[in-house]
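For reference, the structure is listed below as structure tokens.
Excluded from the complex is one protein chain; the other protein chains are retained at their positions.
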Amino acid sequence: MAVVDAAVAVEAGPVRGRAGAWWLRNLEIAVPAAVVALVALACFVGPLVLPVPPPIGGSVLESYLPAGSPGHLLGTDPNGNDILSRILHGGRSSLTVAVAVNLLGLAVGGTLGALSGYLGGATDTVIMRVLDVLIAFPSLVLTLAVAQSLGASQTNTVLALAFFSVPAFARISRAATLRLRELPFMAAAQLCGTPGWRVLARHVAPNIAPQLITFAMLGMGIVIVIEGALSFLGLGIPPPAPSWGNMISQGQQSLSATPALVVWPCLALFVTVLAFNLLGETLRARWSGR
Amino acid sequence: MTVPTATPAGTAPSDPRDDRAPGRLATVLASPGTRLVGKRVLLAVPIVVGVSILTFWVLNLIPGNAAQQLLGPEATAEQVRALEQELGLDQPGYVRYLDWLGAAVTGDLGTSLVSRQPVTALLGERLAVTGELVGLAFLVSLGLAVPVALLAAYRPGRMFDRVSMLVSITGLSVANYVLALLLVLLFAVELALFPAIGFVPLSQSVAGNLHSMALPVAAISFPLFCFYTRFLRGDLVDQLQGEDYITTARAKGIGPGQVLLRHAFRNSSFGLITVVGLNLGTLIGGTVIVEQIFALPGIGQLMLQAVNTRDFVVVQACVLVFAVVAVLANLVADLLYAVLDPRIRYGSR
């Protein structure tokens, strides 16, 4: 409900002077950003400082412990592994994969799109035809096929998901570059004899960055969901290493008896994706000037 | 500035349609709309070819030794070579691709490595199940999204708008497999209203079929509903606040409902068609995992089974079907747009 309250606060009228801190006036950004930071902190630093057992190698004697058991805040899974620990470590791999896939998309796709839009002509046609083909595939179907060919591992998951992220980033980058190319300062830069790479680096890149970064926020959510799906289907992070997707898949087998095994990783997935989506949507609304 | 008209300038035509009567077919064929349709269809062809190449490449060239994988680690080198010969795996890649493509064009997608059945036969019935799932999800999500978006845009910023926007951003953040499991937990395990798994064919019982499809359809259509609602509501509000013709319509003194329906929605519907067409790819991708969870005998389930048994011939066929359907959906949306939007139908000056 914090989102609604924030929106009401913003529309309710002027915040007097500069008294309100930046984050108070921008709750729509501050709240999801704080959630993202919190999730990242918990997943990457949490297991180091919190008294949680390792995510694997539990004893079957300790399986199916309920939440609140001593030493196991959220209980244990069928293998006697601590659920909290697995969620934190699972988040670590989810976030790592998502960041890697989006950075790959941003770097490769962003560059391809900007080149395609800036150069136009045959380069543009060739790049865009190839990307059209990649985009034609339903994202999960293509990543499934790639993951199946490559075999299940974290690196291969990143590669498989890059088949989705590179063309998506490239499209956005190209569209933004095309809009930019119409503007007078681009013509001015070119008429001044500025070399192409310099125009791209100094004029194009900083101007299309906001749109790409905004999309990266939405892309984080999308990648986390698809990575979860791959792991759920057994083609992502291979067990026993934890990931939210394979935890959900494992919990599904005893859904009626111990729904908590499914509910906890689902909740973690949902909160993280929601935070990224809210951040992306708000940024997008800001950039588009609404 | 005034374009010379076909009718003599002195006599105003009495029948408002009389200038369209002669040579109607010729006019239609030469219209910008028809040309656009032709162009779009031609553009779709290389995409379909590209899709088939990529499908083939991903599944044939990456895995290295398909025969070894198929036979398992215990297989002897002779067995592997024999199977490779049988499957034609000893041929160079492009030869195999052209063979496969040639067969695929005539409707032969190969023979399953596991069940030894023709792939087209495997696909047949499953296509109907997935088709029903997609069709229902599509109807439900769009059927609910349009009225909700209209109501939300009618009074932007009010309670209904805020709640629907909150629900939709939430819904967009729920992965469909998460939603599917939560639906099973709530409606099948706790309330026992719907079956958790299983499929009743339409031929057996219509009511039973719909009963068994209810949860899978809900799992697929809810995120879609959220997506369409957000898109349509956003587009409507943008128009209501930013477009001059909306101000003109309001200045005529017509009511806000008419402004919304006759002016804003009419224009937003074109954008919606495009988005729906683009989105159908995601929609059918989502069926893979939902069919798996609810044990529906559709193409997605077939594909997953084939993935697990390393039956790459079947996987390849399924991927191709999914991709071609997505391309066709996109094409249909483009064509629909061209047929419906007068700016394209009659061309712009």
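Quick notes on this one:
Just so it is clear, A and B label the chains in written order, and each chain counts residues from 1 on its own.
Here is the rule we use: a contact is a pair of C-beta atoms (placed from the backbone, for glycine too) under 8 Å apart; a residue touches a chain by one contact, two chains touch by 3 or more.
Going forward, contacts and distances are computed from a predicted model.
The subunit not displayed here is recorded in UniProt as "ABC transporter ATP-binding protein", chosen from "Sarcosine oxidase, delta subunit family", "Heme exporter protein B", "ABC transporter ATP-binding protein" or "Transketolase". Seen across the whole complex, the unshown chain contacts subunit B at 1-5, 7, 9-17, 19, 241, 243-245, 247-256, 258, 262-263, 266-267, 270, 341-343, 346, 348-349.
Here is the rule we go by: only the chains that are shown with their structure count from here on.
Centre-to-centre spacing of subunit A and subunit B amounts to 24 Å, using the average Cα coordinate of each chain.
In the complex of the two chains, the subunit B residues touching subunit A come out as 46-47, 50-51, 53-55, 58-59, 62-63, 157, 162, 166, 169-170, 172-175, 177-178, 181-182, 184-185, 189, 238, 281-282, 284-286, 288-289, 292-293, 303-304, 307-308, 315, 318-319, 322-323, 326-327, 330. Contact residues of subunit A toward subunit B in the complex are 3-4, 7, 11, 129-130, 132-134, 136-142, 144-146, 148-150, 221, 225, 228-229, 232-235, 248, 252, 255-256, 259, 262-263, 266, 269-270, 273-274, 277-278, 281, 290.
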